[in-house]
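With one protein chain held back, the other chains of the complex are shown just where they sit.
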Amino acid sequence: MSEEHHHGPKKGITRWLFTTNHKDIGTMYLWLSFIMFLFAGSMAMGIRMELFQPGKSLFEPNFFNQLTTLHGLIMVFGAVMPAFVGLANWQIPLMIGAPDMALPRMNNWSFWILPVAFSILASTLFMEGGGPNFGWTFYAPLSTTAPTTPSSTDFFIFSVHLMGMSSIMGSLNIIVTIFNLRAPGMTYMQMPIFVWTWFITAFLLVAVMPVLAGCVTMMLADRHLGTSFFSAAGGGDPILFQHVFWFFGHPEVYIIILPAFGVMSEIIPTFSRKKIFGYHSMVYATAAIAILSFTVWAHHMFTTGMPVIGEIYFMFATMLIAVPTGVKVFNWTATMWKGAMSFEAPMLFAIAFLIMFSIGGFSGLMLAIVPADFQYHDTYFVVAHFHYVMVPGAIFGAIAAVYYWLPKWSGKMYSEFLSKLHFWLSFISLNLVFFPMHFLGLAGMPRRIPDYALQFADFNMICSISAFVFGLSQIFFLFILLKTIYSGKEVREKKTWDGAEGLEWTVATPAPYHTFSTPPKVVPLH
Amino acid sequence: MHNRLTKLIFSFFTLLIISSNAAAEYSLNMTRGVTPISRDIYDLHMTIFWICVVIAVLVFSVMIYAIIFHRKSLGCVPAKFHENTTVEIIWTIVPVFILIGMAWPATKVLIDMEDNSKSDMTIKITGYMWKWHYDYLGQEVRFESNLATPMEQINGREPKGKNYLLEVDNPLVLPINKKIRFITTANDVIHAWWVPALGIKKDAVPGFANEAWAIINKPGIYRGQCAELCGARHGFMPIVVIAKSEFEYEKWLKNQKKK
Partner (left out) sequence: MIQISNYKKILLIFFSIIIFTSFFYLYFFIDLKANNLFISYIILFIISITGYIYILCKQKIYRTILLIISFMSIFCFMLVPIYDVFCSITGLNGKIDISKFGTYNASNKGINKSRIIAIEFDVTYNKNIQLKFKPKHYEIKLRPGEIFHTSYYVKNLTKKEIIIQAIPSIVPWIANKYFKKIECFCFETQTLFPNEETNMNLSFYIDSKIPNTIQRLTLSYTLFNVSNKTF
């Protein structure tokens, strides 16, 4: 085997267009996700501006609905999912000792479909009739044959198909990579937990993305081919849409959070200087969560008029998911217990994740109780719940991962002071945004309304102001990242964090363009 | 610096949570409502809430203790343990029992809620984009219920009234102490009929009929909103229920029939 020629990557735009290198593709995914995060975040700023005070402020209600729809769609499909795929691309080969992903050219295509898909989705805002205005859950018949369904819906459907294709190809790539390219000695039960969580997430994606594709195709057929999947007139049922959508939708939210769980399982042991507690049960708990996630979809549909037996079953099944999730939280806590902790930025975000995600989990448990759900459903209580699990959950997971691995990727260290400032600004403002939403929901404020009754005004104002602070903090994050990449302090130690374990910490810093061209020697860790 | 700030923030949130019960008048908490079911729901909600608070306090105190005392800066040496099968089994089994304890009362309330039999009267509710139609089945009384807040208030040209966005031209009038069966459906897209004080939220699905019931124990005015996105004016189709004594209700009904 000859020495690698140190020709380095190509120069210019063709490097990025044609790259098959997992590091380049990971970088592109991460930047795309950040841009989409800021775009969807500005939709959120628009929402909070309108909701700052009662009364019509800036936007027509129809445009407000477009803002909420696009905020949801782009955050879920454009910010959170690509961020974790980017982390997967960067880290999985490094963590299992593989030179690259198993299917590098397909990897490139998985990425480049996304800018096309999101351009199409964003362009719907400028089409006649406006963009999608039926919520990110696009229930039929509001999204198929209602008088107010915009004609851009077909472009929205196309965009969803493209995103689905990208996810499916990316997941297949991850599965094949993990099956085939682990270094000798890296058995399944020696893999880092981040690799495990992505392995399981990839199976979830392959299983449910086609369901979403089927769902939007049925929508397309109802709109243009005279079918009546979701219309009672032809023997169909609008509730069928909800069943098919949520059969995708519930595993989707676990797809979003499982990689963040994996990140936590990397960061907490490092900064506690202790191995993860209960490695085996972490793996089994993740698998249990994934399998259970297929069995609970109708807990989003308790008010649709389900038979009592169905309501009882879904209530029990949903409550059951709390058990493996609790096991994971206990294991992380036990990892911290009697460790020797230090609180650099990644650890701060990780601890905030633990506490805030648990709060989101508790509100989820409350939502699972069907009679109570009849008062919570489609109110701001639900909005509070899912923002707690998504923002201090998934988003903080991604941010923590970026701070954690950025030195390895770029060879530059971020400013600890600035990053801690970013953390405290984000942490405090997000709690001030989303905690009051619990009360708004309990007091009776429904979701997806551009204007509200007077008793909700005070809390809405607090939410809006804090939301602006949160938004600005993320611009601050962008500034921190750019500052680090261009003028950060250089780091050259292979093991940037003294408590870190794993193969990615055995390569040079910054990680060379090609790593593990020869398989490494694997030291058993678990 | 870390532990003090964390402690401060944590005590703030704990206070916030604890104060929620006391601050019900400030609309921080769910309403107890005026029907047996709404009261059952409120009790369930508070039970689950307090169970979650207890678990949260237990788990978070362990975390916070570790954050304060198990730090490298205090010179701690990390322990070597990374598994303990007994403990792991315990903290898998115990939550299951806690969950069963939560699910048992919830199931009872749920079965009660879904028992629509032996009703005294039926109201058929049809959701439209963007208003409600009410039909007193068997009484030949039917009317539309539209938002009554004037556009000038919405546009900010006039000061907003007390029941801004929660007032209608023709409210639904119901008798107290009678079991009322509500049938919901829709004309165009999915809506949802929700009155928190009655403890009812049911989707109104076009082409399908859904059932719910309530026995209103107290006369009064109860307001609700549409709870399923149905287009631009989803936030502008409220529900107002006026519960009257049986005598007043019969009077009102007779009046309506004359029209």
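When the chains are written out, they are named A and B in that same order, and each has its own residue count from 1.
Going forward, contacts are C-beta pairs under 8 Å (C-beta built on N, C-alpha and C of every residue); 3 or more make two chains touch, one makes a residue touch a chain.
Values in this document were obtained by computation on a predicted structure and should not be read as measured data.
**Student:** Using the document's definition of touch, tell me which of B:95, B:175, B:206 or B:224 contacts the absent chain.
**Tutor:** B:206
**Student:** In the full complex, which of A:12, A:307 or A:524 touches the chain missing from this view?
**Tutor:** A:307
**Student:** Considering the entire assembly, which residues of chain B contact the chain that has been omitted?
**Tutor:** 115-119, 122, 124, 126, 135, 137-138, 181, 183, 185, 187-188, 206-211
**Student:** Could you list which residues of chain A touch the chain missing from the display?
**Tutor:** That gives, for chain A, the contact residues 145, 147, 222, 226, 228, 231-236, 305, 307.
Convention: only the chains that are shown with their structure count from here on.
**Student:** For chain B, which residues are in contact with chain A within the complex?
**Tutor:** For chain B paired with chain A, touching residues are 2, 5, 9, 13, 16, 20, 27-31, 37, 40-41, 44-45, 48-49, 52, 55-56, 59-60, 62-63, 66-67, 70-73, 76-84, 87-88, 91-92, 95-96, 99, 102-103, 106-107, 109-111, 113-114, 129, 153-156, 160, 162-166, 188-190, 192, 194, 196, 199-203, 205-208, 210-211, 224-236.
**Student:** Quick one: in the complex, what on chain A touches chain B?
**Tutor:** 54-56, 60-62, 65, 133-135, 139, 141-142, 146-148, 231-233, 237-239, 272-281, 303-305, 308, 311-312, 315-316, 319-320, 322-323, 326-327, 329-331, 333-343, 351, 354-355, 358-359, 362, 365-366, 369-372, 374-375, 377-379, 424, 428, 431, 435, 439, 442-444, 446-456
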